[in-house]
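With one protein chain held back, the other chains of the complex are shown just where they sit.
And then chain A:
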Amino acid sequence: MKKVREKTAKKRSKEEEEEEEEQIFNFKDKPAGKEEEDEDLSDSEESVFSGLEDSGSDSEEDEKESDDNDDEDDDDVTAVESKQPKQTEEEEEKEEVVGGVTEREEEEKKEDEYEHDSSDEEDIRNTVGNIPMEWYKDFPHIGYNLDGKKIFKPIRNKDELDDFLDKMENPDYWRTVHDKQTGSDIVLSDEQVELVNRLQKGQFGDVNFNEYQPSVEFFSSDVMIHPVTNRPADKRSFIPSLIEKEKVSKLVHAIKMGWIKPRRVEDDTRGRFYDLWAGEDSSILGRHKMHLPAPKIPLPGHQESYNPPPEYLFTEEELALWEQQDASDRKLPFVPVKFSSLRQVPAFSRFIHERFERCLDLYLCPRQRKMRVNVNPEDLIPKLPKPKDLQPFPTTQSLVYRGHSGLVRSISVSPSGQWLASGSDDGSVRFWEVCSSRCMKTVQVGGAVKRPVCLSTCRPHSYVASSCECGRAVHQVAWHAKGDYLASVMPDHSSHLQVLIHQLSRRRSQNPFRKNKGLVQCVSFHPVRPYFFVATQRSVRIYNLVKQEMTKKLQANSKWISSMAVHPGGDHVICGSYDCRLSWFDLDLSTKPYKMLRHHKKAVRGAAYHRSYPLFASASDDGSVIVCHGTVYNDLMQNPLIVPVKVLRGHVITHDLGVLDVTFHPTQPWVFSSGADATIRLFT
């Protein structure tokens, strides 16, 4: 498009040049020239349109034209120079002719304007053509005019001297040009000189021509009502081309017949390409494989808003603090500012700074891949077997043994499991048949004195030991597994006679400890080996009875141990304490509790192991007995499995006391519990 416009502009300029020439030549025909000019203008406009309209059809011609024009432009001045003298001559010599010619030309123009306009058409006065004029050096004439008559050289030939004199003397010398074709000198008029000057400067020849007149914008952003071209699309644009189809089918046929062969793949055997890192160590390569994406910029928060909620704006103290702080200590790198509208937000002054920091962050911060472990919190809970799978254990209350009138302090089951003995605060020991809950015998031991009665049934015989107030309160008795020895506890802060071991067969007692190591809570014999467990308030001491030395001291992390039970295997101990905890000690593992069970709400008063089933139970003042499954493995590497399986309720809390003692049936998975409500309950 531009090109077209340029062309038109050039064309126009050329026309105008010629017009000017005409103006110069014949001033008489001014009106006609004006008309012509008007016509030309319209013409040029037309040509612009026409050029637009069928640009495709005659583009070649145009280009040619333009090429020619360019050529002409190059030697424009010379052409003018060459033409001009002749014209003046003609003016001088044959005015009529010139006038006639112009008239004729005008007529011709009216007939066919392009005839005059064509670039080939020159005002030819000499018809010899474009030959070296030296050839006419020896002739009196210099050529032939249109009528075939000789054009004679000027009479006096100027030599160098004349030329020099002329140069010196003639004031019009500078505006005199020599026409080589006619051999005459032409003195240019002022208008012509002006024109030459203008053209040399690259200006339009016409002084009045405004080269910057407002142009009409065709292709604007405005949607026009009519299309630029209203030509309907060709039919051929809709239908597949037959020629192309033919070509394609020919190619296909050629490929089928093997005339066309696919391009041969260049074989790479010569080793033009090779793996640069083939010999590289794989560990280094592996390191490079790790792609760490750049950390994302945190999304802007409310502080960054141009209109933040008022709570994000700084108060004066905050602002003062912010200003006082070191830039690195600030929580926010900027002060939140509120603007009433986004229009009023100024340019971001920290932009460069922020970009710089970001860049620093991106290339200076060493990064490493953090292996994030996604852990499901439920997976952290140890996998405990379901209580259902740990059957049998006591679940329901089956029998209630009623008869006591005071709190039942302690209970014990005969080794056969047929009888149950209980000691109560009412000063009696009762014997019950387990399966019928019938009290078979009542033995009054303490008379009127209400003292805790503690008893234990030894294994091979059915002796029952009971303790009562005899000077001092006997707190507990414990049988040795063989049934010959019996240990009794009389808690006393000051005395070293807290624990006594009695031998039944020889009817004598001995005091095993020389020193008082604290208030003894309970004692127990090891079921197999000659060990003796003594629980004081905070710890459990294990004594070797043969070597007569202390072998271990278990630290129960509790304030006051209330009860203790030794596993029938002898390697585990449970301790109940008044601060609601039951601690399981693995003697092979550590002197610290292997597990602390805090299931009870109130003080734990009793603890018991089952003799054959992997069960243990704890009784508490909250009126409940909690039965836990505790499997002990022979494998030293495997820790005991402890699962609470059942909470047994039934006892009524009386005087803030719940269950006082708990014991298991020796053969069945049944648990007996005695409570402050003067009952004993059997849970099966």
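One rule holds for everything that comes next: contacts are C-beta pairs under 8 Å (C-beta built on N, C-alpha and C of every residue); 3 or more make two chains touch, one makes a residue touch a chain; residues count from 1.
FYI, contacts and distances are computed from a predicted model.
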{"item": "Chain left out of the displayed complex - its UniProt protein name, from \"Signal peptidase complex subunit 3\", \"AP-3 complex subunit beta\", \"MTMR9 protein\" or \"WD repeat domain 12\"", "value": "\"WD repeat domain 12\""}
{"item": "From A:I151, A:L195 or A:L399, residue that would touch the chain that is not displayed", "value": "A:L399"}
{"item": "Per the touch definition above, residue among A:S416, A:T442 or A:S495 touching the missing chain", "value": "A:S416"}
{"item": "Contact partner of the left-out chain, one of A:N145, A:T591, A:T631 or A:T684", "value": "A:T684"}
{"item": "Touching residues (missing chain, whole complex) on chain A", "value": "391-392, 398-399, 416-418, 435-438, 440, 667-668, 684"}
